[in-house]
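Here is the structure we will look at, set down as structure tokens.
Just one protein chain is left out here, and the rest sit where they should.
To keep things simple, chains are lettered A and B as they appear, and every chain counts its residues starting from 1.
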Amino acid sequence: MIVLVTDFGLDGPYTGQVQAVLQQQAPGIPAISLFADLAAFDIQGAAYLLPSYTQGFVPGTVFLCVVDPGVGSQRPGVVVRADGRWYVGPNEGLFAILARRVGQIECWRLPEVAHASASFHARDVFAPAAARLARGSGAAGERVSVQTLLQPEWPDDLFRVVYIDRYGNAITGVRASAMPGDAVLRTGEYLLPRGRTFSDVGTGAAFWYENANGLVEIAVNQGRADRELGLQVGTPFRK
Amino acid sequence: MIVLVTDFGLDGPYTGQVQAVLQQQAPGIPAISLFADLAAFDIQGAAYLLPSYTQGFVPGTVFLCVVDPGVGSQRPGVVVRADGRWYVGPNEGLFAILARRVGQIECWRLPEVAHASASFHARDVFAPAAARLARGSGAAGERVSVQTLLQPEWPDDLFRVVYIDRYGNAITGVRASAMPGDAVLRTGEYLLPRGRTFSDVGTGAAFWYENANGLVEIAVNQGRADRELGLQVGTPFRK
Partner (left out) sequence: MIVLVTDFGLDGPYTGQVQAVLQQQAPGIPAISLFADLAAFDIQGAAYLLPSYTQGFVPGTVFLCVVDPGVGSQRPGVVVRADGRWYVGPNEGLFAILARRVGQIECWRLPEVAHASASFHARDVFAPAAARLARGSGAAGERVSVQTLLQPEWPDDLFRVVYIDRYGNAITGVRASAMPGDAVLRTGEYLLPRGRTFSDVGTGAAFWYENANGLVEIAVNQGRADRELGLQVGTPFRK
């Protein structure tokens, strides 16, 4: 299976063009979109989502990951093999947190593609590489050190909002396992106690909980946390 | 075929996570999204859309239907077999109107899933059940009475807006067959005559018509009925 994690949107035309390449070059292999609306240009936020949202997939899954404000520059593309799953994308930090947390990891630098466009490497470079991996042909290109993926100055957990979902819930870059069970979060003027799930708290109540992928998520039961608490991608919080 | 009817949005990550489970557990069976943007928490509105928008599908189609503000509580999940089609989802009223209108109907209570998350039953409970049905393995769980689906106090037709489409057209919970042919609708200060289709009325004219699924829909020819008539999900109207 090929899984797309991007900031392209689904409506058009970028996801469709990538899907067309995948269908052509890896026929019969399902390609689904996991995230298409990552915050544009926010590589760091995406880096903290990636390990939590991809760890449940079976070995052999190929993740095509693109948040790429530097497209057209000399930044290299990489293939990463982490605990049996494949990741392809631009190497500007996107795989830094994944690389810290997994057990087994290997890394290759993607070879240059002769006639790639200057502005759409996802279609011209990364999708063909993902199709190759999905077909079982392994990584092309030169092996490079995992060190090239790392961002040593980034924290282990990122105390800010990294994604707002359709309900207005705010997903953060913090693992719930890194929080004391009774931690109260503070963001702006708000204090947020922990809940187990929505039906645990009163209608309209704001709280945080461990979401279904293990991250701290801030929510308002049957309301929109983004509007009611003034949250957006980038909003910090603390214990 | 598996058909998704949800309030998850497509951009991420919920529809993708459900699709991944379906691909894993029902490989080779196409899964498409019919509605991904039902109004969050509006179970009743969804209940009036469901029979009209699913009746055209062939027997054997599996509908995965999730509008689930009560996730994490003790509300049961159900499998419904109605006129040869399968429906899976939380039993909080979503299947109440379907149950009134179909001929043959059977109902099962979904068994508990041991390691389900507290907040994402669609991925952990309903998608595996839908995959099982699509594979042809039939319903698991205990047979229960169809009575458990019903909401006796709900009307046969719901005189309010239940969905706004991308053009700003307002789909309602009323079957066109329940309306006199020359009925004039009234919403707020507006009087809406009936038209057959868009090209029947002048540019900018507001009207209602029988949409391609048999429901009363309020539209403005080459305009947006939602903005021009002040309509949103929940807005009432009358004959």
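One rule holds in what follows: a residue touches a chain if its C-beta (ideal position, glycine included) is under 8 Å from a C-beta of that chain, and two chains touch if they have at least 3 such contacts.
These figures come from a predicted structure and were not determined experimentally.
Novice: Just one of B:14, B:108, B:209 or B:237 touches the chain that is missing; which is it?
Specialist: Residue touching the chain left out of view: B:209.
Novice: Out of A:12, A:136, A:152 or A:202, point to the residue that touches the absent chain in the complete complex.
Specialist: From the options A:12, A:136, A:152 or A:202, the contact with the absent chain belongs to A:12.
Novice: By the contact definition given up top, give the residues of subunit B that touch the hidden chain.
Specialist: The missing chain touches subunit B at positions 1, 3, 9-10, 30, 32-38, 53, 56-58, 163, 165-167, 196-200, 209, 211-213, 222.
Novice: Need a quick check: the contact residues on subunit A for the chain that isn't drawn.
Specialist: Subunit A touches the chain not shown through residues 7-17, 19-20, 23-24, 37, 40-41, 69-73, 117-120, 123-124.
Just so we're on the same page, only the chains that are shown with their structure count from here on.
Novice: Can you grab the rotation angle between subunit A and subunit B? Superpose on CA, round to the nearest 5°.
Specialist: With C-alpha atoms aligned, the rotation comes to 120 degrees.
Novice: So how far apart, in whole Å, are subunit A and subunit B when each is placed at the average of its C-alpha atoms?
Specialist: One centre to the other, that is 30 Å.
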